[in-house]
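See structure below.
The complex appears here without one of its protein chains, the remainder shown in place.
Going in written order, the chains are labelled A and B, and every chain counts its residues from 1.
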Amino acid sequence: MSLFADAFAWLFDAANWAGPNGIPIRTLEHLLYTLVTLVAAGVVGVTLGLYIGHTGKLRGAAVIVTGSLRALPTLGLLFLFALWLGIGLTPVIIVLAILAVPPLLAGTYSGIEAIERSTVDAARAMGMTEWQILAKVEIPLAMPLIVSGLRSAALQVIATATIAAYLPLGGLGRFVFDNLSLRRWDAVIGGAIVVTVLALIVDGLFALLERSVVSRGVRAARSRDGSAAQPARKSVAADAA
Amino acid sequence: MGTARRMAGLGIALTAALALSACGSADTISGSGDESEGGSSTIKVGSAGFAESEIIAEIYAQALEAQGVTVERTMQIGQRDVYISALEDGSIDLIPDYSGNLLQYYDDGADATSSEDVYDALTEAVPDGFEVLDQAEAEDKDSYNVTKEFSEEHGVTSLADLADVDEKLVVGGNPELKERPYGPTGLTDVYGVPADNIGFTPINDSGGPLTVEALANGDVNVADLFTTSPAIAENGFVTLDDPENLILPQNVVPLISSDAATDDVIETLNAVSAELTTEELIDMNARNQGEEKASPATIAKDWLSGTGLV
Partner (left out) sequence: MSWVFANVEQIWELTLTHIGLSIPPIVLGFLLSVPLGWVAHRYAVSRSILLTVSGLLYTIPSLSLFLVLPAILGTTQLDPVNVIVAMTIYAIALMVRSAADGFGSVEPSVRQSATAIGYSEWGRFWAVELPLAGPVLVAGMRVVSASTVSLISVGSLIGVSSLGYLFIDGLNRQFTVEILTGIVATIIIAVIFDLALVGLGRLLMPWTRSSAKAQRRRAAARVEVAA
């Protein structure tokens, strides 16, 4: 596996850490694209997900839409939007957001759906308005699954944001694309390793975030009666792990 | 990370073992690897990852088929480094290439400048087991282009003028251009453009629409485009003269593995090269990329019947 040895030698070569084409700058660019995408996809996905989860309407449509979004070939979309909108960040963000919407949407509406109906009914009986129910009951309780959806979306976007280099922006994809045609495998694999490490770190941060967003009330109930809260917790843990 | 990679390696090995056992079916579907009917009468024709290369490859393929040779096509493989390795590992037998760039790929110290010298040097430089057949008159070169505005503003019409441009130069082209002798380093060595005044933006579409747009919208101010590209005229770009012959002549030439180069094959391909001209290349590219959107197969068929070769 001298391929990987070469890749690690490339990774630890100080020359690859300096300047505008250095690993730190490329990583920051990569994270920036990811962040912009998640914000854009979050506005669409979470808003729609809250609507679907709260009202129960359009659920069938949402399943179909998320399914077909997933089948859209990223490469084709990228080229299509590049021809329509020109090179630059916009087509990249649109294509990445299309990847990020399905998990965000599904996470949000299934997070709300997983809430016991009696809990929501109780809130309504207490005189809460629909907006209050959404803001004070449903969103806090659905938060772990929303964050879980965000986490899946983030991983997918980090893995795919390499395509930005095609249009021809920065990001970690530069290492992959620029060195492919030169057959410099050390940099190609080294760049891929940086992407994977970045994903690992972001994933870890989201795991912590997921734990911290469990609503206080739920946490208290859990410590009193572990078994009752077990099923809900388990499904979150499954997505988180 | 070590563990993760080891696990990944394990997964890959495991998958590989299973996938290999399934490759029989995959091969059947993709139509490759039928060694049984192969022998010397099957030729695997490939093309580089841009349209013109596919058109020429298609001409080779149809001309060979007309001689009763069985042809397998693998079009749009990628850039030179990738398709040469495909040629070396036997995935393809034949691919159209361009004389000067191919010479510099094999021998980056080559100092030939005329079309004939380049071709002669190339026949020497091609490694054992491979050969180039006759070159065509048809030529498609890399060329450095600027916008009309840039040309007028800085009084630039030749690569020699670039040394005096006070604005930072940003060259757009395929990633490998950066490493080629005719790339930014060549501009410095041959035309004295200060190295710290040349930036480089890699764009992976072989002088395609992304490169064209990058030049048009100012992301780069010098772009490497092919001389047969219809986009140069369409956008009113100024192709910079190259008085020192930094960019070598680029005649179309078939690169073939010696095993596949039987007398019939050589004769057929040489007959094609004898007919192919630069004007025809431009016309064929225009049919392919312009309004008509004709397929490479159709264009090749029309050209071959037009020349009477088929």
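The rule is short, and it goes like this: a residue touches a chain if its C-beta (ideal position, glycine included) is under 8 Å from a C-beta of that chain, and two chains touch if they have at least 3 such contacts.
Remember, it's a predicted structure, so these values are computed and weren't measured experimentally.
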For chain A, the residues touching the chain missing from this view: 3, 63, 66-68, 70-77, 79-80, 82-84, 102-103, 106-107, 109-110, 113-114, 145, 148-149, 152, 155-156, 158-159, 162, 173, 176-177, 180, 185, 188-189, 191-192, 195-196, 199-200, 203, 234-235, 238-239, 241
Residues in chain B touching the chain absent from view: 3-4, 7-8, 11-12, 14-16, 18-20, 22-23, 25-32, 46, 49-51, 54, 74-78, 82-83, 85-86, 89-92, 205-206, 208-210, 288-289, 293, 295, 297
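Here is the rule we use: only the chains that are shown with their structure count from here on.
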Inter-centroid spacing, chain B versus chain A (mean Cα positions, whole Å): 39
Footprint of chain B on chain A - complex, ascending: 1, 4, 82-83, 86-87, 165-168, 174, 177-183, 196-197, 200
Contacting residues of chain B [partner chain A, same complex]: 1, 4-5, 9, 78-82, 85, 172, 174-176, 178-179, 201-204, 209-210, 213-214, 217, 219
